[in-house]
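Here's a structure for you.
What you see is the complex with one protein chain gone and the rest in place.
Up next, chain A:
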Amino acid sequence: MEFFERFAVPHPSPAIYASMVAIGLVMIALVVGLTYFKKWGYLWREWLTTVDHKRIGIMYLISALIMLFRGGVDAIMMRAQLSAPENTLLDSQHYNEIFTTHGIVMIMFMAMPFIFALMNIVIPLQIGARDVAFPRLNALSFWLFFMGAMLFNISFVIGGSPDAGWTSYFPLAGNEFSTSVGTNYYMIALQISGIGSLMTGINMITTVLRMRAPGMTLMKMPMFTWSSFIANVIIVFAFPVLTVALAMGTMDRLFGTQFFTMENGGMDMLWANLFWVWGHPEVYILILPAFGIYSEVISTFSRRNLYGYKSMVASMVVISLMSFLVWAHHFFTMGQGALTNSIFSITTMAIAVPTGVKIFNWLLTMWKGKIEFTTPMLYAVLFIPLFTLGGVTGVMLAMSAADYQYHNTMFLVAHFHNVIIPGVVFAMLAGLTYYWPKLFGFMLNEKIGKWTAWLLSIGFLLAFMPMYITGLDGQARRMYTYSEATGFGPLNMVSFVGSGIMAIGFALIVYNIYYSTRYASRDISSDPWDARTLEWATHNPVPEYNFAVLPEVKSSEALWDAKKKGHVLFKGKYEEIHMPNNSGAPFLMSVIFFIWGFALIFSLWIPAIIATLGIFAFMTHRSFEQDHGHHISVKEIEETETKMRGAK
């Protein structure tokens, strides 16, 4: 019995017990459902073992949406708790656990997989390739992310959630002040999914550098590919820092090392430093692909080529370097001198310049364009003013002297939600709507889509604008309650209402998917948006091999020029296509990673050692494995192509 006590939740509540029951029931329902409908084989063959970049993209997408709801429920609980002074809906411990979980889930398990989803789906199609450079590695990336996310998500019912904030600053996150296994979950779950992200970075860089269709020089790549390429470069240079920091933190917590402690030569502030050495580049990892989506959407629906292509590329290259020069702006108040703060203030303000360049590029693209307000375009148009507001408050925060007033208040919380929601989340939803027909062969409903965009924007303004005000008035972040005398009550109530409206917006997305799946017309062309880039030059949904004949490219808007200037994209006839084989190894190896992580979290050394050996066994097996892939015959290609063309 003693053995099992460690798995108990240290700070339980009826809601947590109810969740345990709910999780149990859902698992049983899944198993029963899969067995009853005889879907195990289908699941294994078509999804768990797939190495197809489109299917991996879809799995990222589903995970991101599920995590969006998980994080969203956390958000609503926090706003409900704060909606009135001295509220007792949540106690302080639960509030701490919830804001920690919310932050991690939203950044690492919602935003990251969402951008990976779009990268996976779009990049190979946009550059005219048949898959990514390392399809098997791609599957491993996904499954590592997925297992990391699942590991993190079970913390609240097994052993207790982390509660030291998504930044997990030491010494609070050390053993002395965080005694439950919660922070172990943080360290190890992030480690596992972080390895996945790093591998995706390497994979996508190689894909972009080596797999482009003939004729597509770097400066002829569509903007989404460019922006994702830069984001992946940042991933490859930033994530190792997180990996190392997490490893050090793990060793402090599990093996008694003293990296981030306050005695024996340890330095607690070093954690904050390393965290943000990764953390600031991370915000650019998120925003750059989002910028890429907006670039595609804005030029498609303005019916114009992107204004200032070269300056767009240049500004992103500058951002990729500069994003590594600003990290200390996250801890201006930690005690370093005025010199350091001034340097980082200036670099931070400077990075707003290339960001501003891009805003002007979009505005000038729309200028004199024939704008068509589809749902993706609506998101893009709403994004511009809302995001600019976030950029402006960013520059306010960048003034180190003034930051002593803003830091750790609701003002900061408003700033980063202001850049992340209209910036990243809107872009992902725009991308989801824009690429939906590419994936599933039908469009999402436009009317519901526009309602969603408006509800999210209005909800966003109501939820976050009040925080700028209460923040300036001194409402601290991460406080679970406040007294009536502070006068924060009414504005927090407004916030709560706003978050409720946003929740309706997010629910509408699911409704839209349901509604469109049932009623939308399947009779759409391969180019329903009248788009400009290569991904729309093949069928919807895309066949396994993407392009029956690899395209030849002459401009950055290959499809548009094919339509308007008569460029010929596809020359030559069908040839046998070489494709990679499916494999169960990535999934199984990630399951072992899950077990490994779980064992480490609870200091179960023997299972941890066995799992480590298992991981090495998989790597050894892979090193000696002979796998030459398979070939799709010309006959099969002809059949598929005729069928796909007939379907329209």
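Definition applied: a contact is a pair of C-beta atoms (placed from the backbone, for glycine too) under 8 Å apart; a residue touches a chain by one contact, two chains touch by 3 or more; residues count from 1.
Following the convention adopted for this analysis, contacts and distances are computed from a predicted model.
Matching "Quinol oxidase subunit 4", "Methylenetetrahydrofolate reductase", "Anti-sigma regulatory factor" or "ABC transporter permease" against the UniProt entry of the left-out chain gives the name "Quinol oxidase subunit 4". When the missing chain is restored to the complex, the residue among A:305, A:340, A:555 or A:640 that touches it is A:340. The chain not shown here is touched by just one of A:93, A:167 or A:273, and that residue is A:273. Touching the omitted chain from chain A are residues 209, 233, 237, 241, 267, 269-270, 273, 277, 321, 324-325, 327-328, 331, 335-337, 339-340, 343-344.
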